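Below is one structure, written out as C-alpha cells; comments come after it.
Incomplete set of chains, arranged as in the complex.
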Amino acid sequence: MLKNDTWRADILVEALPYIKKFWNKIVIIKYGGSAMEDKQLEQQILKDIILLRYIGMKPIIVHGGGPEISQEMLKQNKTPQFINGLRVTDRDTMDITEMVLTGKINTRLVAEINLCILEDQGNGIKGIGLSGEDAQLLVVKKYAHIDLGYVGEIIKINTEILTLLIEKDYIPVIATIGVDASGDRFNINADTVAGELAKVLKAEKLIFLSDVDGILRELGNVETLISSINVEEAKKLLESGQVQKGMIPKVESALGALEGGVKKVHFLNGKQVHSILLEIFTDKGIGTEFVSVDN
Amino acid sequence: MLKNDTWRADILVEALPYIKKFWNKIVIIKYGGSAMEDKQLEQQILKDIILLRYIGMKPIIVHGGGPEISQEMLKQNKTPQFINGLRVTDRDTMDITEMVLTGKINTRLVAEINLCILEDQGNGIKGIGLSGEDAQLLVVKKYAHIDLGYVGEIIKINTEILTLLIEKDYIPVIATIGVDASGDRFNINADTVAGELAKVLKAEKLIFLSDVDGILRELGNVETLISSINVEEAKKLLESGQVQKGMIPKVESALGALEGGVKKVHFLNGKQVHSILLEIFTDKGIGTEFVSVDN
Amino acid sequence: MLKNDTWRADILVEALPYIKKFWNKIVIIKYGGSAMEDKQLEQQILKDIILLRYIGMKPIIVHGGGPEISQEMLKQNKTPQFINGLRVTDRDTMDITEMVLTGKINTRLVAEINLCILEDQGNGIKGIGLSGEDAQLLVVKKYAHIDLGYVGEIIKINTEILTLLIEKDYIPVIATIGVDASGDRFNINADTVAGELAKVLKAEKLIFLSDVDGILRELGNVETLISSINVEEAKKLLESGQVQKGMIPKVESALGALEGGVKKVHFLNGKQVHSILLEIFTDKGIGTEFVSVDN
C-alpha cells in the first residue's frame, strides 16, 4: 500500500461535505464556445460534469458555439457579422448555426459524455441532447430591439421534459436554438438561456464557464479579479461600464437568476483545469461568485 | 346543418374499428429523404402521424435525408460518391451528414410537429428529436464488408429512452446516426434502423414511406405492383433479382422485422396524399404489405 | 386507390384540431329517454361516444329512461302519474324505475358499448355501469318541495369511483338512482345529475342529448332556434316563460354547470345522426350552445 493511495482516499473523504451539500441539487452549467476549443480540455470538462452527476448532483449543460459557427460560415464563404456583439443571422447563417449547434457541437458533447460512460462499464447515467424545438423547450419571438434576422428572445420555457429526464438519471445537453409560434428556429443567447433555466428550475447554482477568470473590477486589469460580489454591487458595476462587452449578458443573466431564487452564480475559466470541481469542492472557490445581498 | 357535415361524422365513425385495432400499439415509420422534397407534403405527412398519436397509436419516426446531404455536399464543393448504393463517407462527409440529419432535417421535423400542436392549442403531445448518440440509442461498429469510411452497422439499441418518452406522450423523431465504442459518429442505413427498432420494440407495424408505390413483381413494370406478399414469397423475389436496388435493404429489413415478431410491414408512397392514413384506415390498404406466412 | 378514400383521410385530418382541443378533457353526456327509442340510433350514439373516448376524450354517460319506465308500469297495470313534469313515485313505481333504469337500460347501454368493442378486437377501453348506490355515488334526500314519494334531490356526489374508472380507460354509464341515509333508493332527475356531475368533475363540456333541436326563442316556433346564448340571456329567457316545460330543469342545470366552471353546455337532438360529433368536430356546431358571459 502506497502512502500516495491513502492520500487519495483522504481527498475523497474531504470532498464529502461538499458532496452532501449539493446532493440532489440542480446545477446549470453554461459551457461557452471559447472554452471548447481544445478537445482534450472539453473531454476533461465533461468528465468533471459526469462526476458531479455520479456523486448525486443534477447538472444540465447549456452550450454555445460561436467560434465553430463562424468557422463553418467562413468555410462556406460567408462573413460573420455582429452588431453590439450579437450575430447578424440571415436565413443561411441560421441554417449553419442550427446545424453546427445541434448537429455538430451538441452531438459531439453528448457522444463524449456517453463514451466516457461506455469505457468504464458505467451503468445508469447517460447524456441526451436537446434543442429548443424538442418538446417546445425554448419558445421564442424575434428579438425586437434591432433587426438581427433570426435572433430570438425567450418567451416560454417548457421544463417538463427536463424534469422527466433529470429524474431518470440523464444529463441534458441543450443547444440554444429557440422555436417561434410559426415553427421557425432562431438563434438565442446561450447565457440568457442558462440564466432563465436556472430560474425556472430553481437551480442551486448557475455556472458560466468561459475563457476568462471572472469579473474584473477594473476593465483589463487582471489583478482586480472580484472573488465575491452581491447583487447590489454587481448592479453598480454594470452601471459603471467596467464590465467587459461579452460579459454584459452573462452578468445580467446572473442578476436575473439570483433575483429569481438561484442560490449562487459563478464565473469560471473553463481553460483552468477542473475549474468546476475547484469551485464546488473548495471553500474559497475560484473565479467570481455572485450572491444575493441577503445570502 | 349540412349534409356534408353528417357525412364527415360518418367517416369518423367508420374509422373507429381501425382506431381500436391499433390503439396503444407502436408503429415505426421510416420517412425517406425522397418523400421529404415537398415541404407541404412533409407537413401533411407529419400531420397524419400526429393524428395517429392523438387517436391512441404510438408512432416513432425514423428519417433519412440522402438528397439533402448530397445537396449540402455540393454546396461545399464535395461530390457525393456511392458504392452499391451506400454513401462513401469520409470525415467531412460524415460531419455534413450529421449536421444535415440531426441539425437540419430532424430539427425541422420536430419543429413542424410541435408547430402543428401549438397552432391548435394542443395539450399534452409533443415531438422530440433523438440521434443515435442520445442515451446511446444506436450503438454501431464500422461497416465491415467494404471500407466505406464512416458507415456503421448496428450492434446495440438502447430502447429505454424511447419507452420512457412514448409512455409520457412524446413522438420520438430519430436521426439515424450511430455512435461507436470510441464515441465516433457513423452514418447508418435508415431502413435498417427502422427494421431493428420495430423488432426490439415489438412494433405492430413498420411502414416504409418512400417515393415509389410499393414492390413490383417485374422490375420496372408498375402494373405488377404487389398488394400483399408473405415472407416465403418475398425471399424468393429477393433471390430472383427482381427487387429494385434501393429496395433491397428495405425488403431485407422488412423480412427481419417480420421474423422478429412485427405483425405487418408496409411499403407506401409518401408522395401519395395521406398514404399512411389510407393504409391504416381502409381494409384493402395501399402499397405493398408484407405479412408473415402464418398471419 | 380511390379518390373517395383520400377524401376520407382528409376528413380525419380536418378533425385533428378538434381532437387536440378536447384531448384528455371530461365530457358529460346526458342521454335522454326520448333519444333511446330507436335501437339503431342508440347504437349509433354509443358508437359516437366510444369514438370520443378512443380519440382521447373522457366521456361519462348519464342516462334517463322515462318512456321505458312508463311502458313497464303499463305492462304491470300501473298508470304513470306526473306533477309538474315530475313522476309521482310510490313504492312499486320506484321498484320498477330502478329495475328499468339499472337492470334494463343501463345494462343494455353497457353491453352495447362493450359489444362494439368486442367486435373490432378493441383493446383497453370498456364500459361499466354505475347506479347511485354504487360506492355511494349519488347520495340524496327526499325531494322536499312537494311529496312525490321516492323522488330525491342530490346532497352529495362521491366522485372518487368515477375518477378511478376514467383514469383506467373505462367509460362510466350512470343510472340516476340515488340512495338516502337509510339505504332507500330514490328516483332523481337525470338532467340535474348530469349538471351536478359536470360541476364537481370540472367537465369541459356538458351535452344534453334529447329529442328536440335546442332552445327556441319563441315557444313552439322552430324557426327561432337559438345557436348560442350566454348565462345572462338564458336567465332572462327562463324568466320570460318561453322555455318549454321539460326543458326547464335542463336549462337550470346548464346555468348551474356554467356557473360552476364548466366551459360550455350544449342541447342537441339525439335523433339527428351524429349530433355529438357534429357539435364537437365543426366550428359552428349544432343545436343550442350555452356559454358563460365572459367566455
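Residue numbering begins at 1 within each chain, and the chains themselves are lettered A, B and C in the order written.
Following the convention adopted for this analysis, a residue touches a chain if its C-beta (ideal position, glycine included) is under 8 Å from a C-beta of that chain, and two chains touch if they have at least 3 such contacts.
These figures come from a predicted structure and were not determined experimentally.
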Copy count for the complete homomeric assembly [3 present here]: 6
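Assume only the chains that are shown with their structure count from here on.
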Category of the chain touch graph - line, ring, star, complete, other: line
Chain closest to the assembly centre - both centres taken as Cα means: B
Rotation in the CA alignment of subunit B with subunit C, degrees, nearest 5: 180
Distance between chain centroids, defined by C-alpha means - subunit A, subunit B (Å): 35
Distance from the mean Cα position of subunit C to that of subunit B, given in whole angstrom: 43
Interfacial residue positions of subunit B with respect to subunit C in the complex: 1, 5-6, 8-17, 19-21, 23-24, 44, 47-48, 50-51, 54-56, 117, 120-125, 272-274, 277-278, 281-282, 286
Interfacial residue positions of subunit A with respect to subunit B in the complex: 75-76, 95, 98-104, 106-107, 110-112, 114-115, 117-119, 126-131, 133-136, 158, 161, 164, 168, 170, 177, 179, 181-185
